[in-house]
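In this view, the complex is presented without one of its protein chains, the others remaining in place.
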Amino acid sequence: MLKEKILLIGGGGHCKSVIDVIESQNRFEIAGIVDKKECLGQKVLGYEIIASDDDLEDLINKYKYAVITVGQLKNTDVRIALFENLKRIGFELPVITSSRAYVSKHAQVNEGTVVMHDVLINAGSLIKENCIINSKALIEHDAIINENCHISTGAVINGGVIVEKNCFVGSNVVTKQYITIKENSFIKAGSLQV
Amino acid sequence: MLKEKILLIGGGGHCKSVIDVIESQNRFEIAGIVDKKECLGQKVLGYEIIASDDDLEDLINKYKYAVITVGQLKNTDVRIALFENLKRIGFELPVITSSRAYVSKHAQVNEGTVVMHDVLINAGSLIKENCIINSKALIEHDAIINENCHISTGAVINGGVIVEKNCFVGSNVVTKQYITIKENSFIKAGSLQV
Partner (left out) sequence: MLKEKILLIGGGGHCKSVIDVIESQNRFEIAGIVDKKECLGQKVLGYEIIASDDDLEDLINKYKYAVITVGQLKNTDVRIALFENLKRIGFELPVITSSRAYVSKHAQVNEGTVVMHDVLINAGSLIKENCIINSKALIEHDAIINENCHISTGAVINGGVIVEKNCFVGSNVVTKQYITIKENSFIKAGSLQV
């Protein structure tokens, strides 16, 4: 099967993890990475930085698909701005799901979201646009993760929890069932949310 | 292969997760759900609530297998009463194991226990009757989980630990090796047990 080409937007550490996921998924061929002008020609795991943000309006003539590979720690603004810009230009932002992740057929994941290795998304849950569900995270039954959230490595979002938009949920966080995490929250790694 | 039919006892949130596991296992066909009379006709992930607890004595004439899909938080009484009632009537309560879970061939799991997605049960361990080993939980080598326990999502039961009967071990709990968790314990999510 001929694979479709995809652009990676952002060449840092998170980009490496996403490359590994895209390779595992075996659906897309990585066309190259878009980053700052001064990084042009550098490589990440063998893939070249072929363009900068200024070139996106031209790149749409050549490539249909893009995935945001900028990470998200304290601030969601960069990933939100990139998402809006890529959509405005006309890129499609497919769901990228690791071949090692499990998404229940009774769950829904929306565009621009990346589901990393060993993630489990259980029945009845909904993941909205432009999220990172990072390695080994668990989204239990009936949970809702709203737009632009990063559920970090190993975090456990228990049944029926609602994570409002633009949240950072730290690594190995665990939540009680059926709670709500408010918009723009920064939840510290390893903490218990009740 | 013709799949055998199974009844699900309890139609709440945990039921959704168990449905996902049964579908993944591909051994049983879900005959329907048993819940309160006032819920008759309602559906859970497309499966109908076809009977109430009062009908169980009749249902045994039609169905051989049942699985308890009521969850367990503070109190194990409901699951214990259901288990005893179902056994008395004559139902078989098979072990339900997700196709994504791993149970060592050197481990043993007893009837009525459900092993959810991404669980790992290591060599030399024993899980007794009527337990929930929930998503992504880890039961290490030589651990013993006694009857009617719920080992919640992401919990880590380390090597040689004994969990006595009727315990709730919260989400993402981690235990030291070779400790004993006493009968009827409620272990808070995210805590360290030493």
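Order as written gives the chain letters A and B; numbering starts at 1 within each chain.
In this section, a contact is a pair of C-beta atoms (placed from the backbone, for glycine too) under 8 Å apart; a residue touches a chain by one contact, two chains touch by 3 or more.
Source: prediction; values computed, not measured.
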Touch criterion as defined above, residue of A:Gln72, A:Thr97, A:Asn158 or A:Asn172 at the omitted chain: A:Asn172
Residue among B:Ser52, B:Asn85 or B:Ser104 touching the omitted chain: B:Ser104
Per the touch definition above, residue among B:Val18, B:Val156 or B:Ile187 touching the missing chain: B:Val156
Chain not shown, touching residues in chain B: 102, 104-106, 118, 120, 122-124, 136, 138, 140-142, 154, 156, 158-160, 172, 174, 176-177, 191-192, 194
Footprint left on chain A by the chain that the document does not show: 13-14, 16-17, 19-20, 23, 45, 73, 100, 117-118, 135-136, 153-154, 171-172, 188-190
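Please note the rule applied: only the chains that are shown with their structure count from here on.
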Rounded Å distance, chain A centre to chain B centre (Cα mean): 32
